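With one protein chain held back, the other chains of the complex are shown just where they sit.
And then chain A:
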Amino acid sequence: MQQQANWQPSATIQNVVLKNTILAKIRGYFESEGVLEVDTPVLSKSTVTDLHLDALETIHTNPLSVKRTHLFLQTSPEYYMKRLLCAGFPSIFQIAKCFRDDEVGRYHSPEFLMLEWYRLDFCMQELIDDVMEVLRLTLNVEGYQQITYASLFEKHLNIDITGVSCLELQAACSKYGFEDIVSKLNNSQNQSSDIDLMLQLLFCELIEPLIGKDSPVVVTHFPASQASLAALNVDNPIFAERFEVYYRGVELANGFEELGDHDELRERFNSDNKLREINSKKQKPLDEKFLQAMEAGLPSCSGVALGLDRLLMIAANSEHIREVQSFSFDAW
């Protein structure tokens, strides 16, 4: 694409038209399914504790108060949407602007558009089928493959992740040319986080390029240490009811059968914060309103977040996220 002068938009009119068509299809689908569209705030007094997610921050001045409030821009609308569910809302969806610090690339922009939805009484498998229906309507793709996280490692790298030790993974990473990264780990304080980092490295560099080239691939049952807010598998709690969808080289969606246990959630947030400390990152205050809502009770549900800019990139055959955003990061 030719380099445009600074003031001009980064997306073509065709791509903006395409975006409208796709958004209309998505809204039409959820309306026909009786899923309610909601609109929650982008700003919040607290944020997520994830080790690898950082929120943009801002300061609010209230004319009726001397106190200035520190606010975070949402990394996803998850907590507000779950508060709605705890308050008795039916299945809901939202098309929301989300913001993430320290993320810029071909598939990453600090500001992006997320489609997030929650289905009451859906298990993970039912939600996967729902996601595929959205892909069928928007990208005209038929069919998909489904495989577990562990099987992918078994199949492509001959690694059994269920019993793998930190040392074995270090050897595997070195074998594939990542010895510089593993040699700097020696994070004896938390071997489990080293294991996750190495799994993410191998997945990102060696597995992801091989999957979902022609039809979408759903990867299910991430290790419990990467459960995020997903429930653990009842039969085998070393895995989480978490899935991701990969298609044409892009990680499109991340979904959970939602964990409702507020004590367990608090524990996960606290251990996130410990990891942040070990990695010299600032700890985050826990979202107490979210935790109170969860204590009041989250109905049984599954939820998923899908990157709309990336979906559009596939639909428009784009090479870079800037081609589907009216004004991309480099045009601000």
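Definition applied: a contact is a pair of C-beta atoms (placed from the backbone, for glycine too) under 8 Å apart; a residue touches a chain by one contact, two chains touch by 3 or more; residues count from 1.
The rule is short, and it goes like this: contacts and distances are computed from a predicted model.
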Q. What is the protein name, per UniProt, of the chain that does not appear here: "SUF system NifU family Fe-S cluster assembly protein", "ABC transporter ATP-binding protein", "GTPase" or "Elongation factor P"?
A. "Elongation factor P"
Q | Residue in contact with the excluded chain [from A:Glu116, A:Asp130, A:Glu244 or A:Asp309] | A | A:Glu244
Q | Residue of A:Leu201, A:Ala224 or A:Ile238 in touch with the missing chain, whole complex considered | A | A:Leu201
Q.
Can you say which of A:Gln94, A:Thr220, A:Asn254 or A:Gln325 touches the chain missing from this structure?
A. A:Asn254
Q) Where does chain A touch the missing chain, residue by residue? A) 50, 52-53, 102-108, 177-178, 180-181, 184, 196-197, 200-201, 203-205, 208, 226, 228, 244, 251, 254
